[in-house]
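Note that one protein chain of the assembly has been removed; the remaining protein chains are unaltered in position.
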Amino acid sequence: MFFKLNTSIGQPFYVQLMQQIRHAAESGALQDGDQLPGIRTLAEELVVSPNTVARAYSELEHEGLLELRQGSGAFLTIKRRARGLTERVQAASRKVEDLIEELHQEGLQDNEIWRLFETALFHRAEIGAE
Amino acid sequence: MLWYKAWLETRARFLISLFGILFLCSYCVLHLEQEAVPGTLLSYYNYVLTEGYGMLVMMWVLAVTLLMMGGLLREHALGSASFTLGLPVSRRRLMMVRVGVGALEASAIAIIPTASMCVIASIWGKPFSLSQNLFHLVLLLAGGAFFFAIALLVSSVVRGEYTAPVVALGVLLLIAVTLGDQKMRLFSPLEFMLGGEYFNRSSSLLVGPIPWVRAGLWVCLAALLTWVAVRVVDRKEF
Partner (left out) sequence: MNPTPVIETIGLSKTYGKTDAVSGLNLRVMPNCITAFLGLNGAGKTTTIKMLLGMIRPSGGEARVLGRQIDSSDESVELRRSVAYVSESQRLYDYMTVAQIIRFTRSFYPAWCADTEKTLLRMYELPPNRKIKSLSKGMRRKLALLLAFARKPDLLILDEPSDGLDPVGIEQLLETLVSQCSTGTSIFFSSHQIAEVERVADRVCMIHKGRLVMDASLDEVRESYRQIDLVFNALPDEYELRMPGVERIESRGHQVRMIVSANAESVIERARAYYPSSTEVSPIGLREIFLDRVKEN
C-alpha cells in the first residue's frame, strides 16, 4: 500500500502511519492476512527513522490489528468487528459532506471550515489525553 | 597501512632525491678526477671521494628537509586531518610512523649512493676504500639525524606548503653560517658531517678512529628534538 506522511499537520509520524494502516484495513485496501513491508524496508521507503515504523507497528500489534512475526514481517489480522466499520465510516463521511455543504451556504470559506475542524478536534484530543 | 600511507606521501620526493643524488655521485666518481691535482692514483680518488661526499652531504640535507615536510599540520591545512584523526590511532603513533618511514628513506638516500660509489669505482677500475666510505657514512648519518629532526620539528610548527620548507631551509642556513665560524665548528652538525676535523690534507683521508661518542651525541640530540616534535603535535588542537 502507499503511505503519505505530512510534516505540517502536527501529528507524530507513527500516529499518521497507524491511521493510514487502520484506514486501509477499514476501507478494504488491506485484507486479513495481508503482509506489510518490514520495518527496515518501509523506513527506507518513506525515509523516516526505523523507530517510527517500529512504534506504529508495535502499537497496532497492541491493538490487535497487526501480528508481528520474528523475521518475516507484519501481518494484518482483521477481526469481524472491523468490517462493520466500513459502513460506519461511509455514513460519517456523508454526514461531514452535508455539514460542509450547510456551512458553505452560511457563507463560510473552505479554509475557515478547515480551521474550525482542526481546532475542535485538537480541543477534544487534548481533553482525551488528560 | 599507516606505513603505506606515509610511503605514498613521500614516494615521489624520495625517488627524485634518490636518483638525483645517485646520478651526481656517479658523475663525481667518473669525472671529478680530471679536476684533481696531479699525484698518485690514490690521491686522485681520495680527492674525488672527499668532493663527492661534500656534495652528497649538501644534497642529502636538502633532500631530507624536503622529504620531512608534510604531516598532520599540513593535513589540517588541506582538510584531511579530521579523517586521519578519526581513525583509531593516536597522534603519537601517526608521528612515529612518519619518523620511521622518514628515517628509512633518509638512510636509503645516504646508503645507496655510498654503495653505488663503491660499485662504480670497482667496475671502472678505480681505487676505493670501504673503511673510508664507512667513516663518511657514519658522519653523514649521525650529523644528518639532527637536520632530520629539525625538519620534522619545523613541519610540526609551520603549516604552509611553502612556508614550512622555507623556514626549515632558513634554519639550516642559520646553523651553517653561525656555527661555521672557526671557534664554533665543534658544535656544527654540518661540519661534523663534512668531517673537516678528521681530514688529513696531505693524504686526503679521514684519519683516526670513528668518533662514535660524538656521533651518539648528535643522534641523542636528534631524538630529543623528535620527542619535542611529537609532543607539539600531540598538544595541538584540531
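As written, the chains take the letters A and B, and residue 1 is the first residue of each chain.
Keep in mind that, in the parts below, a contact is a pair of C-beta atoms (placed from the backbone, for glycine too) under 8 Å apart; a residue touches a chain by one contact, two chains touch by 3 or more.
Nothing here was measured: the structure is a model prediction, and the numbers come from that model.
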Which displayed chains the hidden chain touches across the whole complex: A, B
From B:Met1, B:Ile123 or B:Val213, residue that would touch the chain that is not displayed: B:Met1
For chain B, the residues touching the chain missing from this view: 1, 4-5, 8-9, 78-80, 82-83, 85-90, 237-238
Absent chain, residues of chain A that touch it: 5, 7-14, 39-40, 43-44, 47-52, 115, 118-119, 122-123, 126-127, 129-130
